[in-house]
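Just one protein chain is left out here, and the rest sit where they should.
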Amino acid sequence: MKFATEYLEFNTQKKREYINITDEVELIVRKSGIQEGMVLVSAMHITAGVYVNDAESGLIEDIDAWLETLAPYRNDYRHHRTGETNGDAHLKSLIIHHEVIVPITNGRLDLGPWQQVYYAEFDGKRRKRLVIKVMGE
Amino acid sequence: MKFATEYLEFNTQKKREYINITDEVELIVRKSGIQEGMVLVSAMHITAGVYVNDAESGLIEDIDAWLETLAPYRNDYRHHRTGETNGDAHLKSLIIHHEVIVPITNGRLDLGPWQQVYYAEFDGKRRKRLVIKVMGE
Partner (left out) sequence: MKFATEYLEFNTQKKREYINITDEVELIVRKSGIQEGMVLVSAMHITAGVYVNDAESGLIEDIDAWLETLAPYRNDYRHHRTGETNGDAHLKSLIIHHEVIVPITNGRLDLGPWQQVYYAEFDGKRRKRLVIKVMGE
């Protein structure tokens, strides 16, 4: 049984950004030499997420606007009593979720033709990390 | 270590449908001979999802109506500039998520008494695929 563990770092220019990391994940899987298994892609922060969907810029704008309607920026979150102002980013990350797991078949990510892995930043402009764990043989 | 990989195909009659696939997943696990491990059930499309919940027809109607309130069909999604009309289906799939992972104990899906695995189609009437990956020993 083989494992590979790598970490990606992000420091986005905007508060919210959606970054296609499919190629990075694929590369880590290939380097691992694992032919059959699973790869876990997991944000290590509570104001970011990871999801699988389309690499289409209009859709990404839709996702961003839609998350703002479901989990809007507000001043009066109770979480802000701690001095934070990112309550909405926590809620956005809960909708999107912080991790995905992708099957590996014949050494490749076993994704559908339009599926891409995205890192979703909801409280950026600072250093954030993500863990990629490959497991299989 | 053992692996089994199978694909299910769907071509629903309605645009939105919720299909109980628990028996298919259980059968694939049994055929694999894997006694301990995990099974990943993952839609291969960006307008479909997989979730675990109750096999109760009233609840399924509730889920469908509720998803329509949270991610409604609209004409003006930016994604529609591509010629697509399924922006809502992408957002519905983001709420529901595209994959679940179920533990396998003693050769069986280790689900609670009411937990059933569902394929959720949000943009049907065309061929769609789902991957099931069993991993363990």
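In this document, chain identifiers A and B correspond to the written order of the chains, with residue numbering beginning at 1 in each.
In this text, a contact is a pair of C-beta atoms (placed from the backbone, for glycine too) under 8 Å apart; a residue touches a chain by one contact, two chains touch by 3 or more.
Here the structure is a predicted model, which means the values were calculated and not measured.
When you scan B:H45, B:H79, B:H97 or B:K128 for touch with the missing chain, the hit is B:H97. Residue positions on subunit B in contact with the hidden chain: 1, 36-38, 51-54, 56, 58-59, 61-63, 66, 70, 95-97, 100-103, 105, 110-115, 135-137, in rising order. Residues of subunit A that touch the chain left out of the display are 1, 3, 5, 38, 40, 42-46, 70-71, 77-82, 87, 90-91, 93-95, 97-99, 101, 129, 131, 133, 135.
We adopt the following convention: only the chains that are shown with their structure count from here on.
Chain centres here are Cα means. That of subunit A falls 20 Å from that of subunit B.
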